[in-house]
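Shown here: the complex without one of its protein chains, the others still in place.
Up next is subunit A:
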Amino acid sequence: MRILVIDDDEQMRILLRQVMEWAGYEVTEAGDGREGMHKQRRQPANLVITDLIMPEQEGLETITSLKKEFPEVKIIAISGGGRIGPEAYLPAAQELGADRVFSKPFEVRELVDAVKELLEHE
């Protein structure tokens, strides 16, 4: 099964790829929402892990587009927060259709468990 990781922070992207590969998934990476949408159209993933604050295309906008074009895709939003803290962004992400939300820094095991749970029925 394939997972698309969208994060503008390269180190975070590499870590997410390593974690997901370790958990046995194939991984596609993208540096922002626009690139993420492009890659999802070419090679659809079963689950998308997306950051929220990114240049070019924000995570919230990406979630909206994903839900519109790929209603079946599972979405996990992660955020390091911003002016008003992750707690203000993450509920908005959930509202827009994210299945799970995580604040950075997160527990690797919890993230892997969430991915497994969401993809269980696939």
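What we mean here is this: contacts are C-beta pairs under 8 Å (C-beta built on N, C-alpha and C of every residue); 3 or more make two chains touch, one makes a residue touch a chain; residues count from 1.
As a convention for this text, contacts and distances are computed from a predicted model.
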item: From "V-type ATP synthase subunit K", "histidine kinase", "ABC-2 type transport system ATP-binding protein" or "Carbohydrate ABC transporter permease", the hidden chain's UniProt protein name; value: "histidine kinase"
item: Options A:3, A:30 or A:52, residue touching the unrepresented chain; value: A:52
item: Touch residues of subunit A, complete complex, unshown partner; value: 9, 11-12, 14-16, 18-19, 21-24, 52-53, 55, 58, 60, 80-86, 89, 92, 103-109, 112
